[in-house]
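Note that this complex is displayed minus one protein chain, with the remaining chains in position.
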Amino acid sequence: MRSLARFREVGVLVFLALVAAVTALVEPRFLLPSNLRNILLDTPLLMIVAMGMTMVIISRNIDLSVGAMLGMSGMAVGMLFKHYPGFPVAPGVLLGILLGLLMGAVNGTLVTWLRVPAIIATLGTLSAYRGMIFLISGGRQVDPNDVPLALIRLSQTSPIGIPWLVIFALSITVAVYLFLGYHRRGRAIYAVGGNPEAARLSGIRVNATIFFTFVATGGLSGFAGVMYASRFGFVNPAQTGAGFELSVIAATVIGGTQVYGGVGSAVGTAFGCMLLAVVSNALTITGLSGQWQLAVYGAIILAALLIDSLIRGRLGRAAEETA
Amino acid sequence: MRRVLSFRYLRELVVVILLPLTFLINARLSPYFLDPAYLLSDTSQYMEAGIVALALTFIIISGNIDLSVASNMALVACVTASLHARLGMPMGAAIPIGLLLGGLLGLINGLLIAGFRLPSLTVTLGTFALYRGIAQILLGDRSISRFPEWFVGMDYRMIGPVPLPLLIFLTLAILFALILHRTLVGRWLYALGANPTASRLSGVPVRRVTVSLFVFSGFCAGFAGLMMASRLNVARYDMAMGLELDAITAVVLGGTDIFGGRGTIFGTALALFLIGILRSGMGLANIKIEQQLVVIGALLIVSIALPNLLQRRRS
Partner (left out) sequence: MRRRLPAALALVGLIAVFAAGCKQEKPSAPPPGASPGRPATGDAAPAAQKYRVVYIPKNTGNPYFDDIIAGFRQASGELGFEFDTVAPASADAASQIPFIKQQIQRGVNAIAISPNSPDAIKPALKEAMAKGIQVICVDADMPGHEEGRTAAVLPMDFDETGKSQIELMGSLIGYKGEIAILSATTDAPNQNYWIKGMQETLKEPKYKEMKLVAIVYGNDDPQKSLIEAENLLTRFPNLRGIIAPTTVGVAAAAQAVETAKAADRVQVTGLGTPNQMRRFIQNNTVQKFALWSPKDMGYLCAYLIDGLVKGTIKPAPGVSFTAGSLGERSFRDKNVVITGPPVIFEKSNIDKYNF
């Protein structure tokens, strides 16, 4: 199954290159530095949250509430800046992450301790968190002039030229990659997703592991919420994060993570996120209307699944032959 | 065994108790609530979700899920409307084609799931985007509203005091309940959801049942899409957005296990009315939509978590 994951990483990368090449042929301006920068800036939010989602899905769960958590922490921190102008940015970001961790802990508690199936628990908290965004904000958005400039600069510059936002996303990806691949607790997530009963017998604390993936996803969504305010300069109670869970799950699945658990990789997910960002940019820059985006996303998800199925069939046969 | 039984139907029991309770609270909240004519006509707002929820009850009992139903509704409505308004096809001919299309969209789901042994969650997530995406390519954000007079305003047609959509829903609910609880196919569905491997070994034609199930769900969704077009007098790519979540909420609140193997049509129907009445009551009291969201989200979680918690305490 590891070979499947490895094959998928390469596969998505090849497809990514193919889309980029075709787009560049049709529309050379695709390769302009300013456009590459646009793509670079469209990926991080997705990537940050998708890293958490990858862990959740590997553990054979799902989290539908990521968009609502993102909106909630973005709104809470945005309101903090609005009502206390001059509030320093770093503690604001930390508070956003903390709030995310808290919401993730609620999800984790529901799924593990209260044994509510993840899809139902997070469907419920999706509505509940979204509703709470309106309750705390009174339905009013945080306007651009309420967001501190220091926060906005995070998604515009850094000492080495690449925006901080991109550096954050890449660091998180590397961290999750190392954690999943080389840390005992990270490996435990695969074990739990692959076979919960076997994992329990081998001494892994299944509930604690699952709880951890939800808390981590909450924290990452919370961080992404504050970064949303940085990138877009506002937070809207209805729009911020709405429907985001679908892009995140799509990127994760395209990257080769399997919803029946036990298989997936941070690198694959990162490529999946880039693929979605490149496709969306390609559609826009070639002047193909945004109308096509949804259908193309759907087609890519299905294509990725079909390829999975075909490879699995072949691997299965190869295993039979060698046996 | 008796103790197990009491838990088996606890979730349905919760809804049974909650329904009159909701009436009571709503009546206290707003003096405009207890009006039978209003309550009856208000059901038209959620009957499309209801029909989809009936089909989803089958799907979820069998251990699958179908996230593409609302997108299917939109695509069927948009294609049918385009056939009529753009290509000049008579509505009477366009409707059967639309229904067939609904079944076809379900067939695609079914073939991908059963034929390639892919998880229904991701397949229907893909078609969720694909189907609505095609509707969007087809219509952009234009809307089509040139329907013939006889087609539109289904929710204003009354059979006695009962609006037509409610009547259709109740008829289908009885029919579906008979299929589920009284036929071999129904038993297959439960077996499939409880233990797919065992059911395959015991002779259930797993693939055929799965494919037919999704065709059936697609067909129901197409039908619901046309009902919605009739009620709204318009077809747009964004119609029924998010309706799949409402339908799944009703199914799960009604006691169906999201992992399959148990559930009833009765529970789904009851939960559907519970949510609908709860919403309209809160709406009449001018309770903001976001507060309604919190209540329904919490209701869903509590209705499942609480029995689990109590069960765990006792064991």
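First chain written, first letter: the chains are A and B, and each begins at residue 1.
The criterion applied here is as follows: contacts are C-beta pairs under 8 Å (C-beta built on N, C-alpha and C of every residue); 3 or more make two chains touch, one makes a residue touch a chain.
Only a predicted model underlies this, so the values are computations on that prediction, with no experimental measurement involved.
Note on the undisplayed chain: of the listed residues A:107, A:213 or A:236, the one touching it is A:236. Touching the chain that is not shown, out of B:40, B:162, B:194 or B:298: B:298 (per the contact rule at the top). When the missing chain is restored to the complex, the residue among B:140, B:161 or B:205 that touches it is B:140. Within chain B, the residues in touch with the undisplayed chain are 2-3, 6-7, 10, 13-14, 17-18, 21-22, 25, 27, 29-35, 38, 41-42, 45, 140-143, 145, 153, 156, 228, 231-234, 236, 238-242, 279-280, 282-295, 298-299, 302-303, 306-307, 310-311, 314. Contact residues of chain A toward the unshown chain are 29, 32, 34-35, 38, 41-42, 130, 134, 137, 139-141, 143-145, 149, 155-156, 232-234, 236-239, 280-281, 284-285, 289-291.
Criterion: only the chains that are shown with their structure count from here on.
With centres defined as mean CA coordinates, chain B is found 29 Å away from chain A. The touching residues of chain A, counted against chain B in their complex, run 62, 110, 114-117, 119-121, 123-128, 130-135, 139, 237, 246, 249-250, 253, 258-260, 289, 291-299, 301-302, 305-306, 308-309. Considering their complex, residues 65, 112, 116-119, 121-123, 125-134, 136-137, 140, 245, 248-249, 252, 258-259, 288-294, 296-298, 300-301, 304-305, 308-309, 312 of chain B touch chain A.
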